[in-house]
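One structure is given below, encoded as structure tokens.
The other protein chains are all here in position, but one chain of the complex has been omitted.
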Amino acid sequence: MKTDFVLQCILALQQAIETHQADIESLDREIGDGDHLINIRRGCTVVVAMIEDLRPLPPHEAFTRIGKKLLSSIGGASGPLIASFFLAMGDSLRASEQETITATNFSPAFSAGVEAICLRGKASLGEKTMLDVLIPVAKTFAGLAGQADTPAICHALRAEALKGMLSTKDMLATKGRAAFLGERAIGHIDPGAKSCQVAITAICDTVEQAIGASTTTAVA
Amino acid sequence: MKTDFVLQCILALQQAIETHQADIESLDREIGDGDHLINIRRGCTVVVAMIEDLRPLPPHEAFTRIGKKLLSSIGGASGPLIASFFLAMGDSLRASEQETITATNFSPAFSAGVEAICLRGKASLGEKTMLDVLIPVAKTFAGLAGQADTPAICHALRAEALKGMLSTKDMLATKGRAAFLGERAIGHIDPGAKSCQVAITAICDTVEQAIGASTTTAVA
Amino acid sequence: MKKFLNSTDSLIAESVAGLVRAHPDLVTASFEPTFVSRKTPATAKVGLISGGGSGHEPLHCGFIGRGMLDAACVGQVFTSPTPDQMIAAAEAVDTGKGILFIVKNYAGDSINFQMASEMLEIENKMVMVDDDVAVESSTFSVGRRGVAGTTIVEKIVGAAAEEGRDLTECKAIADHVNKHCASMGVALTSCIVPAAGRPTFDIAEDEIEMGVGIHGEPGRRREKFKAADAIVSDLLEAILADLKPTRGAEVLLHVNGFGATPLIELYLLFNSAAKILDARGLHIERSLVGNYTTALEMAGASLTLCVLDAEMKRLWDAPVHTAALRWGI
Partner (left out) sequence: MKKFLNSTDSLIAESVAGLVRAHPDLVTASFEPTFVSRKTPATAKVGLISGGGSGHEPLHCGFIGRGMLDAACVGQVFTSPTPDQMIAAAEAVDTGKGILFIVKNYAGDSINFQMASEMLEIENKMVMVDDDVAVESSTFSVGRRGVAGTTIVEKIVGAAAEEGRDLTECKAIADHVNKHCASMGVALTSCIVPAAGRPTFDIAEDEIEMGVGIHGEPGRRREKFKAADAIVSDLLEAILADLKPTRGAEVLLHVNGFGATPLIELYLLFNSAAKILDARGLHIERSLVGNYTTALEMAGASLTLCVLDAEMKRLWDAPVHTAALRWGI
């Protein structure tokens, strides 16, 4: 998959966030400060506004540009974390010097991105954050990349994202704003986990659809 | 009627204000600032608290004391006006040197009280204030005092008070807080007119009841 | 109604006590009759006394101190104080140079201060502040309401009194400032008089009250909610129609919050207003943004424009040290 397709995924992601806007928003009202939807939306808007500038670039360059832009436009806790994710993905892909993304080179990039979030946020699995979606997805992806076919990978990642998102519900938060709530955060899904799950699902759907529509290897 | 009976009337008046509290309050919310009931209540409370001190005094002295006390405890527009009313009544009765109030000496005192309100508030009939009750009542009282019997006077004054109160409904206000509303005050009864009507009615009722209970001339 | 209260009866006394505890170097309170005055009384100047119903804080007690008021009489919520309070305050602050009462033009305040003025055995004058252009006064003998322009009057005449101007001069300056001030406000929600326990007026989620009074009194009209720029334009139109400042005039722009409108919005209103004044060729030389003349917890704001001359500017800039306004000291 080339930058063109990455951009298509981003549009799909934006669409999916809008579809789930009410959920995402109310989760951050419940255990956060009510701005997560707005932050993610702002991120989507600025990236979508860059699309024509990004199209001619190789994917690693596109990711780096997206990361830089997000770093200066989202803010909050999620902004620098998501920005770090894109910046690290750009670095990883740049190192592998590929013009085209495949499951094989994208999985380590994705893992590098998730690792960057862990470092930046000083957080790990089980702290009731977006990482409860991202870490298991990265792990599953790494296990399947090069082993399973694209639809199977998409299927597995979607399931993993869903499971991770739901797992945050009964957790005590130890990072992010919800950590201040102690027991009162229990019973609420983490908003960042929700938006990441929505994003991953949208991307998997887009990849699957593209495979259905054409069987060129450029997609996977 | 002696001071003792004046005090009985004041207790009845306080009772009547409580009975009509919702009406009085909402009228001042509609075209005032929502405090008229509270102001009148505060006035009743301080006078009732003085009752035992007032009981041994001649009526003129009681009225003067009430007026002074009200002047320093109600505040707002209604406070100094009602205080002036009592002060002027005290002065008038003092001049007539009577230990006992009769319709004949009380009517000029009442008129003097109303006159004091007019002077102090620079207001007259038809300006949508308490005077639209008080002026016609004073006039009717003056016409009947010494001419009609007490029940007839009570009956007439009650009717006059009611008519005066209702008359404020369609008036444009030219005095008091409602004057700032222009056309928007039309359709609302003046709160001060309402509380005066309630007070006069309660006093007339009390006088009538007292006559029913005993036929001593001390009452009328 | 949720308010921080112990009982509605003790609200005023407790709040005044808190003011004095918070500013013991500035103010002291007397009770029965209740008034607040400077901790360190002035020695030889015209005594400036204001007051009115409570619920407009920091007006007036927050303006007691060097360069502004000598004392303020504290009424019940939205209810004028009584003559005995005014007389006691006057006797407490008099230095032999007379007393100027600064009164907002409402029947209650006007009657009570008038009685005090008559009963007081000290030379005194009164200035009636009536800056609210929401009320088109022509047909009514009561004139206009006194609102947020009061702060400006009190600041400027405060400086004049501190400089040693005599009673006649102080009265003239206060009248002059009042004449050059015009205000109009808008409410988004109602206030709740504590003892009443419920909103003074009902207003829908998509309505605003244009020209509202600082006691939640109705204004010019009920309107549909609209953009800040449009609201500001309406308010300023009424204000400018009244003041008729000449192009190039210097003005003080005061954006006053009624209580529940956050500062972020008040500054936005200032920005809206500044753009319009720029276009009219008026120069904003001084400004004041914040909650100064409030209406309990009403959401909304008023704009006040005061056309300045050199003397007013100088007096505005003079040092002031009160709980709510302070500079140069």
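For reference, chains read A, B and C in written order, and residue numbers begin at 1 within each chain.
Following the convention adopted for this analysis, a contact is a pair of C-beta atoms (placed from the backbone, for glycine too) under 8 Å apart; a residue touches a chain by one contact, two chains touch by 3 or more.
Quantities reported herein were computed from a predicted structural model and do not represent experimental measurements.
**Q** Using the touch definition from the header, name the shown chains in contact with the chain that isn't displayed.
**A** A, C
**Q** Which candidate, A:Val47, A:Ile66 or A:Leu81, sits in contact with the chain we can't see?
**A** Checking each option in A:Val47, A:Ile66 or A:Leu81, the one touching the absent chain turns out to be A:Leu81.
**Q** In the full complex, which bits of chain A touch the chain not displayed? Write them out.
**A** For chain A, the residues touching the absent chain are 25, 29-35, 37-39, 42, 71-81, 120-122, 173-177, 179-182, 184.
**Q** Suppose we count only contacts with the excluded chain; which residues of chain C make the list?
**A** 1-7, 11-12, 14-19, 21-23, 54-55, 57-58, 62, 188-189, 205-206, 208, 225, 227-229, 231, 253, 255, 259-272, 274, 284, 287, 289, 291, 294, 296-297, 299, 301, 323, 326-329
Keep this in mind: only the chains that are shown with their structure count from here on.
**Q** Which word fits the touch map of the chains here: line, ring, star, complete or other?
**A** If you draw each chain as a dot and join those that touch, the picture is no line, ring, star or complete graph.
**Q** State the chain with the largest centre-to-centre distance from chain B, centres being mean CA positions.
**A** Chain A.
**Q** Measuring centre to centre with CA averages, how many angstrom lie between chain B and chain C?
**A** Comparing mean C-alpha positions, chain C is 33 Å from chain B.
**Q** Could you work out how far the Cα centre of chain A sits from that of chain B, in whole Å?
**A** Distance between chain centres: 76 Å.
**Q** In whole angstrom, how far does the Cα centroid of chain A sit from the Cα centroid of chain C?
**A** Their C-alpha centroids are separated by 55 Å.
**Q** Would you give the residues of chain C that are in contact with at least 2 other chains, written as numbers and ranges?
**A** none
**Q** Which parts of chain B, given as residue numbers and ranges, touch two or more other chains?
**A** Chain B, residues with two or more chain partners: not present.
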